[in-house]
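One protein chain is absent from this view; the other protein chains keep their places.
Entry: subunit A
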Amino acid sequence: MTTALRIAPRTAVVLVLASVAALATFSWPFFVPAQPESMARTTEAPLVFIAVLPILLALVLAELSSGGIDSKALAMLGVLAAVNAALRPLGAGTAGIETVFFLLVLAGRVFGPGFGFLLGATSLFASALLTAGVGPWLPFQMLAAAWIGLGAGLLPARLRGRAEIAVLAGYGALAAYGYGLLMNLWFWPFSIGADTQLSYVAGAPVLDNLHRFAVFTAVTSTFGWDTGRAITTVMAIVLVGPAVLAALRRAARRAAFDAPVTFATTPGPAIPPGQASGLGVRPPG
């Protein structure tokens, strides 16, 4: 497997720390304490987390690209994000049809975890700009999609053929449900507010709140949106997955991300002009 973007040890640590903090910005309703001033606390806490998450996301994105992204990886990132952003409106409006995840999973698989993370984030950002869907939910969507791309890159590398498609399809279904769950979790305190029987209760035991959340998510979205999203993703991976994987692998081979860039020291016209442009090696594919 090629890796279009290397993750240095320091970047991995940053990624883990930021992900832990970010997970708290999703799941705070389970842990938020009941206090005398809990009313003030529950109206302030969501706003604090909404302000914190974009900064965390910016930190991770900056750290991932801190070594400087190779121009081929960057162009690939932009083009795949454009394809994803163009695919997204195809499904919107029809309940539960989600066309973004399959390419995200496949590209994360081929180009590695770091690239998958960036692709998830940039895809949703570009799509939000194209359809003007920028709002407080955007950083949360970007992060959830980035985690999906990251996870796809971390799947066992040796699998090929039918087993690979089966694993990817399973992961796709899992990711579809997980994304729905995370977005529901984020939206839960905002959509219904306090004091209904499905709202979170500050300071209540975690299990109690989990139960309320389970009912909320089952009532609102699991059977409609999330299942539809999972079915679309699995079908897309099974039907066009092998062909798309082949196309992506061919592009990865041609781009030769792993090839070291060397500068010849011999003076004179020893280097053909086509190779001096920075590509370093002639693409083998």
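Of note:
In the analysis below, a contact is a pair of C-beta atoms (placed from the backbone, for glycine too) under 8 Å apart; a residue touches a chain by one contact, two chains touch by 3 or more; residues count from 1.
Basically, contacts and distances are computed from a predicted model.
Per its UniProt entry, the chain excluded from the display bears the name "Cobalt ABC transporter permease", taken from "Nitrite/sulfite reductase", "Cobalt ABC transporter permease", "Spermidine/putrescine import ATP-binding protein PotA" or "Putative tricarboxylic transport membrane protein".
The chain not shown here is touched by just one of A:63, A:164 or A:226, and that residue is A:63. Summary of contacts with the chain left out: across A:101, A:125, A:140 or A:171, the touching residue is A:125. As for the chain not pictured, it touches subunit A at residues 10, 13-14, 17-18, 20-21, 24-25, 28, 31-35, 45, 47-48, 52, 55-56, 58-59, 61-63, 65-66, 68-72, 74-83, 85-86, 118, 121-123, 125-126, 129-136, 190-198, 211, 215, 239-240, 243-244, 247-248, 250-251, 254-255, 277-279, 283.
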